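Note that one protein chain is taken out, while the other chains of the complex remain in position.
== subunit A ==
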Amino acid sequence: MSGSGEVVGAVLILFGAVVSLISAIGVVRLPDVYTRSHAASKSSTLGVLCALVGTLLYFIITDGYFSIRLILGIFFVFLTAPVAAHVLCRSAYRNQVPLAEGTTEDELQDYYMENEKDDAGNKLNLSIEMDKGPNP
C-alpha cells in the first residue's frame, strides 16, 4: 500500500462526488428545463470524469493495473452525455415546453418559425410562452 497514490485517487474521487452534488442541487433549484439540463449535463459529466480518472489512477498506482475498459467507459461518457442533453433539449423545445419567467429573448423561435418543418412538410407553429404560473 503506497500512501501517495491513495491520496491522489481519493482527492479526485471526492472532488468528483462534490461536483456531482452541486449538479444535483442545480437540477433541483433552477427554474426551467433548459437551465436544468445545462446544470445536469455539464457538471455531472465533469464529476463522473473526475471520479473515474481517480479510480483509474488508484488502480495504476497501487496495483500497476491499467484498465482499457475504464478508459473506454470514460471516453464513452465524455462523448455521449452532452449529445443526450442536446437531443433532450431539442425535443423539449419542439414540444413547446415553456421557458423560465425572467427570459427576455428567444432567438431560436424566429429561426424555427422560418426554417423548420414538421413531418408533413408544414411550417411549425411554435408559440412558446414564458412561464406565468407559480414557479415549479
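One rule holds for everything that comes next: a contact is a pair of C-beta atoms (placed from the backbone, for glycine too) under 8 Å apart; a residue touches a chain by one contact, two chains touch by 3 or more; residues count from 1.
Simple rule for what comes next: contacts and distances are computed from a predicted model.
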{"item": "Undisplayed chain, where the name is taken from the UniProt record, one of \"Electron transfer flavoprotein subunit beta\", \"Sulfane dehydrogenase subunit SoxC\", \"Light-independent protochlorophyllide reductase subunit N\" or \"Na(+)/H(+) antiporter subunit F1\"", "value": "\"Na(+)/H(+) antiporter subunit F1\""}
{"item": "Absent chain, residues of subunit A that touch it", "value": "6, 9-10, 13-14, 16-18, 20-21, 23-25, 27-28, 33, 36-37, 40-41, 44-45, 47-48, 51-52, 54-55, 58-59, 65, 67, 69-70, 72-73, 76-77, 80-81, 83-85, 87-92, 94-95, 97, 119, 136"}
